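Every protein chain of the complex appears in place save one, which is left out.
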Amino acid sequence: MSKLTSMREAIAELVRDGDSVAIEGFTHLICFAAGHEIIRQRKRNLTLCRLTPDLIYDQMVAAGCARKLVFSYLGNPGVGSLHAVRRAVEKGIPAPLELEEYTHFGMVARYIAGAANLPFYPVRTFAGSDLLRVNPLIRQVENPYGSGMVFVVPPLNPDVAIIHVQRADVEGNAHIWGLVGVQVEAAFAAKRVIVVAEEIVDEAIIRSDPNRTVIPGLIVNAVVHEPFGAHPSYAQGYYDRDTEAYIAWDTISREHQTLQQWLDEWVYGLSGRAEYVDKLGSQVWQRLKPDDAWSGQVNYGRYC
Amino acid sequence: MSKLTSMREAIAELVRDGDSVAIEGFTHLICFAAGHEIIRQRKRNLTLCRLTPDLIYDQMVAAGCARKLVFSYLGNPGVGSLHAVRRAVEKGIPAPLELEEYTHFGMVARYIAGAANLPFYPVRTFAGSDLLRVNPLIRQVENPYGSGMVFVVPPLNPDVAIIHVQRADVEGNAHIWGLVGVQVEAAFAAKRVIVVAEEIVDEAIIRSDPNRTVIPGLIVNAVVHEPFGAHPSYAQGYYDRDTEAYIAWDTISREHQTLQQWLDEWVYGLSGRAEYVDKLGSQVWQRLKPDDAWSGQVNYGRYC
Amino acid sequence: MDGYTASEMMIVAAARELTHARMVFVGIGLPNIACNLAQRTVAPHLELIYESGVYGARPSRLPLSIGDPCLVSGATGVVPMSQLLQYYLQKGLIDVGFLGAAQIDRYGNLNTTVIGDYYRPKVRLPGSGGACEIALMCRRVFIIARLNRRTFVEKLDFVTSPGFLSGGEARDRLGDYGEGPAAVITDMGIFRFEHTSHEMFLSSLHPGCTVESVQEQVGWPLRVADDLDVTSPPTEEELRIIREELDPAGMLRG
Partner (left out) sequence: MDGYTASEMMIVAAARELTHARMVFVGIGLPNIACNLAQRTVAPHLELIYESGVYGARPSRLPLSIGDPCLVSGATGVVPMSQLLQYYLQKGLIDVGFLGAAQIDRYGNLNTTVIGDYYRPKVRLPGSGGACEIALMCRRVFIIARLNRRTFVEKLDFVTSPGFLSGGEARDRLGDYGEGPAAVITDMGIFRFEHTSHEMFLSSLHPGCTVESVQEQVGWPLRVADDLDVTSPPTEEELRIIREELDPAGMLRG
């Protein structure tokens, strides 16, 4: 049963004003194409969940899509601040932004609880941190096997998770390699899942290596084919992280005005990712293309 | 730093009388070679942990190695009872056997807690079951986010875990494909880890597909090269499960006497797995050999 | 065609219960064949999920255990048990589970642990395995068992897997779990559970069986539906699929 659709339709149908949305991926496979489509469709009052909001949430906050962030690290990795997020938090531009803040482990634990249908998840982090003072959702339970308390976090169940993958079949069964981050937990925790793939492959490719299948089609609502959909983040084996774009963002985003101009040019002014890819130009893709490094094969055996 | 050693030395050095031992693997990759060596070295008073004790613990119980089982399913899968375990439990032959019993999920949760250094792990199973009555280690904690209690189990940290894998390098970095069961959790939960591999490969093979590495050498104490070491269990892509042996065990094990004769012939009477493989004969291995079914490759990319 | 075995009738009756089901936790043996039959008849989109960690299996032979390597090769996916039990089963993604038992009571509670006293057992049975969590967490549970008085008992020696416990709202009080047993499929008829008392009643008799012959095999005074059905016998097509496609060697339909 094919779930293949366009990014425009997937976002229009599955992301609603007021939703909580998780576009996950730790450095790797961050679906900028979906974030841009959400901006284009002017979705509003979203609660954006991600360990590292990265550039994509900086852009969505600047575009006025978000009312809240649930996160653990607010930075432009390796470069510096997320200026749009800071403007919203420090100055209320373009609108105030509520923050709900954890550590990486706290966020991962929230997704695990959400994926596993547990009322809470125990972690040994947080002790001694002022996070306990500012986040009343971090609580404690008593250890029934000894003395002492254990910190717990509640489940995080986003309305929508958007998971970028290297390849998927039309039902949404997906292979990921390289960093997997919390993609699996975010997908199982979410009420609706959009899989965005660099390549749509025949199910025979998925079935040739079932241990590589990290997202099962049975939790997927829509499948979108969007090559280069993760730029300026990356897809292992397909293209490199565009460090220059991450550095350039620091300048672009320092002023609300220049940032809006960038959104006009690169988001509102384009119909979708295909135009973005064209506009970026082939020399950028040449620069980002890695050489080959093949995994080798394993033998599953045919048992008759 | 090579940790390559013989099965004899690995068991002699790392398994001690009175230890808790987990030879894990769900149907797949059960290390019979290690169990037989433990019998040969007449280890005593072991607490044997496994979801499904399978034939290997039936043999170890009959040989007098065990004082206790920690488990969730006591059967000869697809065939019937584990007669030696039943004799020990029902009649104290050759010695009484203590049982500590969970469900599959309860056991998996115990390993997770052990691997994660958590004082307990929450699960939503057990409700309404008499297991609560007979296992005082299954407890409850209050849900701090709402009403109601949640069941928890304590960590399981075996002294030794024995993990059979398809291939490993000499440091113990190991690839598994096919069913992974609780191999990863058992390994991280254990104080000492023995990796037993069908093939020892160059570390370049491991590094060619890092997402396939499920056991890291950094938790491994010894690496043993033991082809066919999982028979009559199986190794995906290498040999089939020997269903005939599982069926034959039902007859062999019905009487303590015939079982002891089998141990004399197939365990005590052999120096190790190599002799076992020879004695079984090439026609058995021909019968169990699958045809090829290759996984295909993925491209990790070389980034310069 | 009136030549069919009691096992074939059970397989067919179980398969028909799966109309429109989407995800089913499969055991080996009759449930496995029933699910495969349902895929080819009433539930073309049925996904088979195995406790061992496999989903979307395309077995090239009849699997002999839920850990059979033939389930893995060519499957859609394989996951660690920690994921399967937490993210699939406990998450509530599984519509249907199948269970068997050594003892069943009138509320669909199941014993697979012990006959006699737990600490001095007459017969030590396998224990729960995954049965307790399947009984709690699958949306609906089907119990498959051959009818006889040793199995269908007044009182269990041990509750391994909860059905409706003491009946009425007892199961609801456990918390937010699946609906519990939907039916008991036997070689003589199909049992269901009353809506409020949750007591088992005979809902449908297989052809050739009588209420009296069924009652003889049940250890409590059996309730019988006012509108007691007779199960439709297997169709030619159902039998053809079983005999030619699913169990050509006749290992399970005998």
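Just so it is clear, A, B and C label the chains in written order, and each chain counts residues from 1 on its own.
Rule of thumb we're sticking to: contacts are C-beta pairs under 8 Å (C-beta built on N, C-alpha and C of every residue); 3 or more make two chains touch, one makes a residue touch a chain.
Quick caveat, the model's predicted, so the values are computed rather than measured.
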| item | value |
| --- | --- |
| Which displayed chains the hidden chain touches across the whole complex | A, B |
| Contact with the hidden chain (one of A:E13, A:E90 or A:D264) | A:E90 |
| Options B:K91, B:R133 or B:R207, residue touching the unrepresented chain | B:R207 |
| Full-complex contact with the absent chain, from A:I93, A:L131 or A:A245 | A:L131 |
| Chain A residues touching the omitted chain (full complex) | 26-28, 51-52, 71-75, 77-78, 81, 85-86, 89-90, 101-105, 108, 111-112, 123-131, 134, 148, 177-182, 184-185, 234, 236, 240-241, 243, 290, 293 |
| In chain B, positions touching the absent partner | 1, 112, 115-118, 173, 184-185, 188, 203, 206-208, 210-211, 213-214, 216-219, 300-304 |
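Operating definition for what follows: only the chains that are shown with their structure count from here on.
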| item | value |
| --- | --- |
| Chain whose Cα centroid lies at the greatest distance from that of chain A | C |
| Most central chain, judged by mean C-alpha position against the global CA mean | B |
| Centroid distance [mean C-alpha coordinates] between chain B and chain A, Å | 37 |
| Distance between chain centroids, defined by C-alpha means - chain B, chain C (Å) | 29 |
| Residue list for chain C, restricted to those that touch at least two other chains | 54, 68-69, 72-74, 78, 90 |
| In chain A, residues with contacts to at least two other chains | 117-118, 208, 211, 300-304 |
